[in-house]
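Before anything else, here's the structure in question.
Here the complex is missing one protein chain, while the rest keep their positions.
A, B and C label the chains in the order they appear, each numbered from 1.
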Amino acid sequence: MTLRVAVAGASGYAGGEVLRVLLGHPEVEIGAVTAGANAGQRLGALQPHLLPLADRVLQDTDAEALAGHDVVFLALPHGQSAAVAAGLGEETLVIDCGADFRLRDAADWERFYGTPHAGRWPYGLPELPGARAELVGAKRIAVPGCFPTAVSLALFPAYAAALVEPEAVVVAATGTSGAGKTPKPHLLGSEVMGSVSPYGVGGTHRHTPEMAQNLTEVAGEPVTVSFTPHLVPMSRGILATCSAKARPGVTAAGLREAYTKALRDEPFVHLLPEGQWPATAAVQGANTALIQVALDPAAGRVVVVAAIDNLTKGTAGGAVQSMNVALGLPETLGLPVTGLAP
Amino acid sequence: MTLRVAVAGASGYAGGEVLRVLLGHPEVEIGAVTAGANAGQRLGALQPHLLPLADRVLQDTDAEALAGHDVVFLALPHGQSAAVAAGLGEETLVIDCGADFRLRDAADWERFYGTPHAGRWPYGLPELPGARAELVGAKRIAVPGCFPTAVSLALFPAYAAALVEPEAVVVAATGTSGAGKTPKPHLLGSEVMGSVSPYGVGGTHRHTPEMAQNLTEVAGEPVTVSFTPHLVPMSRGILATCSAKARPGVTAAGLREAYTKALRDEPFVHLLPEGQWPATAAVQGANTALIQVALDPAAGRVVVVAAIDNLTKGTAGGAVQSMNVALGLPETLGLPVTGLAP
Amino acid sequence: MTLRVAVAGASGYAGGEVLRVLLGHPEVEIGAVTAGANAGQRLGALQPHLLPLADRVLQDTDAEALAGHDVVFLALPHGQSAAVAAGLGEETLVIDCGADFRLRDAADWERFYGTPHAGRWPYGLPELPGARAELVGAKRIAVPGCFPTAVSLALFPAYAAALVEPEAVVVAATGTSGAGKTPKPHLLGSEVMGSVSPYGVGGTHRHTPEMAQNLTEVAGEPVTVSFTPHLVPMSRGILATCSAKARPGVTAAGLREAYTKALRDEPFVHLLPEGQWPATAAVQGANTALIQVALDPAAGRVVVVAAIDNLTKGTAGGAVQSMNVALGLPETLGLPVTGLAP
Partner (left out) sequence: MTLRVAVAGASGYAGGEVLRVLLGHPEVEIGAVTAGANAGQRLGALQPHLLPLADRVLQDTDAEALAGHDVVFLALPHGQSAAVAAGLGEETLVIDCGADFRLRDAADWERFYGTPHAGRWPYGLPELPGARAELVGAKRIAVPGCFPTAVSLALFPAYAAALVEPEAVVVAATGTSGAGKTPKPHLLGSEVMGSVSPYGVGGTHRHTPEMAQNLTEVAGEPVTVSFTPHLVPMSRGILATCSAKARPGVTAAGLREAYTKALRDEPFVHLLPEGQWPATAAVQGANTALIQVALDPAAGRVVVVAAIDNLTKGTAGGAVQSMNVALGLPETLGLPVTGLAP
């Protein structure tokens, strides 16, 4: 099976990473690559690392350019996916890397995004309980946000086993590519190098309700998330440090056992050996999540750390993994598991 | 008054920063600069940024070299300060940048450091309730750890005003200089650039009991701290993201008022205008702490973020500030408040 | 003497650094701070490191705001200085950090900048032969470009002593702050971290004729410069690696002697001890240039390396140094010589 695949938003970081991952997929032939303001340019001028595609010319993102593909990846600014998807036939697998179809709750959507709710598509985090089954055969997939990917993978085993209280505290660091390629003063190299700063503090980041939604579904009771993301001086990577109060009777051994059981069959999510903690460099460019867990007896909390590459497992790799699941291909087909380090 | 000041451990990062700050102090004359293995070398070969001292030669760290000074700063590996201080007269002001005399509780010390407890000296964080008074006239001062400086400044107003529950969750990022200048594989540039990683997870970092001690004293009841530090790709700076459950009835306005009141007379600790969050670059090289606070109503938590330079306010600047207080000089004398950015 | 000083362009990197340096100058009182599009904002929102000026509000850059000051620093986009300066009285010392008045040759200006030549002002690099005398009492000063500062300091001793051929090859690395604060895609943190790239290759960078002008004046014969600048992943700093063919008979000892002689009385330019090479970190935030020189006998070339901070000695520090000279103040007054490292 050779799939003809289009990528909309190919000049941005997410779209570029989708292309990078697809270049390594043995069943994919890359068709249209489209953009907004950058349409008409050589891809090589904007994404010089995608050497095999350097001479491709970006087309406009419209139904005509995207027609005739088996799979279309959307890597568009939030709010644009619904209209583009509407122009694509039902037989086309549409995978949206944006936020538009992630949230179940319309009120959540409206509070955080300020526009009407577009609906919800099958959620592209196969590792979550129940998610894989929903993805098989799906023709529309919502790729999770990068932070929710890391945080959900870190905490779902604890909530699935009812080991922690339903109040999670998440502090995460992200590389600057998560903020996209549109130039803004606070994203200048001069500003980010040598500096760490928080944003979206106090529960205002748009990924907060998505995390709460995922953990609530796993826990079977409402889970709140206190979420504080930080911009750190690196291009790629998310490190999410998550904690919650341990339920009475939880032991370090029981905790480890629950994580081992929950993750042992996952090809992309690895519980590290005891004592080894994740670093983002180890998963750079890989569709891998590294996880470690500890019990802090003095504070009475379970602490879980997850490292992913925000662009790979956090976006493009996760998207291609979901494509594989949806189409009945081997889930790991064409996906990098080895990171680029140092 | 011209003070003759010696610095022991002048080839390391903490000692170098003490010298850098002292070079800007109008009442200080720099006397002996000493080192361990680096004794005998030109300071300019090891600390080329300290241009006015480039031709100084490092002496051995011993009582003879350190004798005859009004003030002696110790920037030595943990466990070495007690012996050196014992060789200095009681009339000498000894300011220890190491951990040896920070903890009140001998059991805490022994659990975290594994050696006999040396005692406790007046604690060099003048902003803490009661600390300034204890420092005036003191002849022995323990400089706080860099993380406890940031975290105590961030949280003391909330605990002093009883606004939060006594279980704090602290996640902090530090630049690599906090780990010192002794070469270790995980501190290589190749390892730290492009990567974020946690360490001391699960309550095992040595600064944990120091934070708990400070907040417990302020709160008047036992406060636990779940502390997770992270190494991020920058040389200097600490960003501490601290949270705790809001007590019933706490409002955003009440919170802001408490912080405004607690910090308004502090020359080095600044509550930022609403909506502006601290970045470490803004305090680079300055004896400044920038603070912001928010209430997350959905999660029911107070979130406080503090940014300091780990070497300046977190070590050397705080040490010189305490020297000023101890000697009755203006507290701000010779201390930088302007950061180096970008 | 207390000078009332205004800074036009105070929201940018050069203007911010002028303010940072001026905050440490004992004879300066900071008056108007002005901006273009950022007028009306609190300085603290844009330059949070300039804590003592945080509550200042940026005024529009016009003659009214800038009137009534003893000294006005212009840190404006190229081409705007002439008009602003025309509105300032002749008794006002106007120091232009832009390029407008650096080049002697109108044809050079027009070829590289594409606009009519505005003229030439006394050149603010006091270390160049003859420059100091021209600056004393001057009321208009053109601050050199950052690269020409580094390169001229590196090579003038060799050309003054006729030790090298008049064809210089200069390859330089600069931090991103040299490119300013206006957001552009290639200056995003995501693009610059982890990457080195050249620009202005083949003699097209605007600083090329300025270097050639300076070295030609020193050499007394036309000197060509092959100049290739590079953007590297750091915020501040220039490292210029300069070489030229050694003239017959030149020895390592003779070379060192020429440099020692040329630089020994300079307060801000230091020839390092033999075997020690400059690093930009050592001059971060300082008005210092570090120089080292070597003879490569196999290649027959003299190699000189200079490190400066592009914003300090390369712009704002050099500007204040020239102000001191012009006004008859001690040349080093209020200027930092100690760098911020690590």
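Note that in this section a residue touches a chain if its C-beta (ideal position, glycine included) is under 8 Å from a C-beta of that chain, and two chains touch if they have at least 3 such contacts.
The model shown is predicted, which means the values in this text are computed figures rather than measured ones.
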item	value
Given C:Lys181, C:Arg236, C:His270 or C:Lys313, the one touching the chain that is not displayed	C:Arg236
Residue among A:Thr115, A:Thr182, A:Thr260 or A:Thr338 that touches the chain left out of view	A:Thr338
Full-complex contact with the absent chain, from A:Val72, A:Leu239, A:Ala258 or A:Leu290	A:Leu290
Missing-partner contacts on chain C, residue numbers	167, 169, 171, 173, 188, 190-191, 193-199, 201-203, 208, 224-228, 230, 232-237, 239, 241, 243, 277-282, 284, 292, 294-301, 303, 305, 307, 341-342
Chain A residues touching the omitted chain (full complex)	13, 16, 20, 23-24, 42, 44-45, 47-52, 176-177, 193-194, 235-236, 270, 272-273, 276, 279, 281-286, 288, 290, 337-342
Chain B, residues in touch with the chain not shown (by the definition above)	13, 175-177, 179, 181, 183-185, 187-194, 233-235
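Quick note on the criterion: only the chains that are shown with their structure count from here on.
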item	value
Minimal step count in the chain contact network, chain B to chain C	1
Innermost chain, where centres are averages of C-alpha coordinates	B
Centre-to-centre distance between chain B and chain A (centres being mean Cα positions), rounded to whole Å	37
Averaged-CA centre spacing for the pair chain C and chain A, given as whole angstrom	45
Contacts with 2+ other chains: residues of chain B	193-194, 235-236, 279, 281-282, 284, 341-342
